[in-house]
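Coming up: chain A.
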Amino acid sequence: MTAPSLAKRQYALGAGLAGSALNYFKYWVVAAAVLCFVVPFIVAQYADVQLSAWYYAVNCGKWFTAFVGGGFAFTLLPQYVAAGLTRREFAVSQAVFGVVWSLCLGAIGFAGLFAERAYYDGLGWSQGFDVGDTVVPIGTAADTAQFAAYLPLLFLSYFAAGTVIGVASYRWEHTGWLLVVPILPIVFGLDVALYNTEPVGPGWIGFLGRYLDGMGRIPVAAAILLATVALAIAARRILTDIPMRSKRA
Partner candidate 1 sequence: MFDDGSPIYRQIADQIKAEIMNGSLEPGGKVMSTNQYAAFYQINPATAQKAFRELVDEGVLYKQRGVGMFVAEDARDKLSADFRERFFERVLAPLVREARQAGIPLTDIIDYLKTQEGALK
Partner candidate 2 sequence: MSFSVTLRDVSLNYGAEAALSGIDLDLEAGKVYGLLGRNGAGKTSLLSLIAAFRKPTSGEILVGGEPVWENAPIVSRVALIREGGDFDDTETVKDTIESGGIRPSFDAEYAYKLADRFEVPVKKRVSALSRGKRSVLAAICGLAARAELTMFDEVHLGMDAPTRDAFYKELLAEYMERPHTLVLSTHLIDEVANYLEEVVIVDRGRVLRHADIETFQGMGATLTGPADAVDGLGLDALAEQRLGGTKSITVAAALDADVRSRAAAAGIEIGPVGLQDLFIHLTDPNRNGA
């Protein structure tokens, strides 16, 4: 890293982290893409392909994003504070990291969905996803775009959730992770409500989805945005006077 000026270093650091995280996990993305290409092809030998494999990969990406947000915050916070970064700067860099990561992963999700659409169309398959008991095709290209447009926001909400849990786990060594209990059902429930579907993950967590079924996508998206902002504020609050753990010899 070339030394950025003091005022800009928090942004440079966040963008740099997003870059290195993407670089670090690039083979995972490639592997997911290969799997999504190969698995439906195998399934097609025995049955009709009705489900979007990429959609499942994107769902894994959300959980993955939560781990990246939490894991990076947990390990990097002490390292960077020790290297002369303030907690406030760390909070900003983590926010930049989250936004850039989510945009990039969202863009990959978006591109993948369209690539899959072309692939499925070419072979006469149906690109759909599971809604409770029935399989609903994603629809026109415009539908697909609309569907995928929410991905960055979704990723960001998972990133924020992970970050809160990561910094809380650093701050409260034995109990911090318990924040998983209130946070994940909310984020996951909103996610489920947005797509009104049953993605990968324990189904019971989708309980919020039931209450939000009747709402349109825009209010749910607004709720996700609100939850993300609330999580970001919570993470910053937990961070601002966090003490460095003492070392054990």
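By definition in this document, a residue touches a chain if its C-beta (ideal position, glycine included) is under 8 Å from a C-beta of that chain, and two chains touch if they have at least 3 such contacts; residues count from 1.
Behind the choice of candidates: all candidates are chains of the complex that A comes from, given by their letters.
From a predicted model like this one, the values you see are computed outputs, not experimental measurements.
Enquirer: All of 1 or 2 belong to the same complex as chain A; which of them touches it?
Expert: Among 1 or 2, only candidate 2 touches chain A here.
Enquirer: Tell me, which parts of chain A touch candidate 2 in their complex?
Expert: Listed in rising order, the residues are 1-6, 9, 13, 75-76, 78-89, 240-241, 243-244, 246-247, 249.
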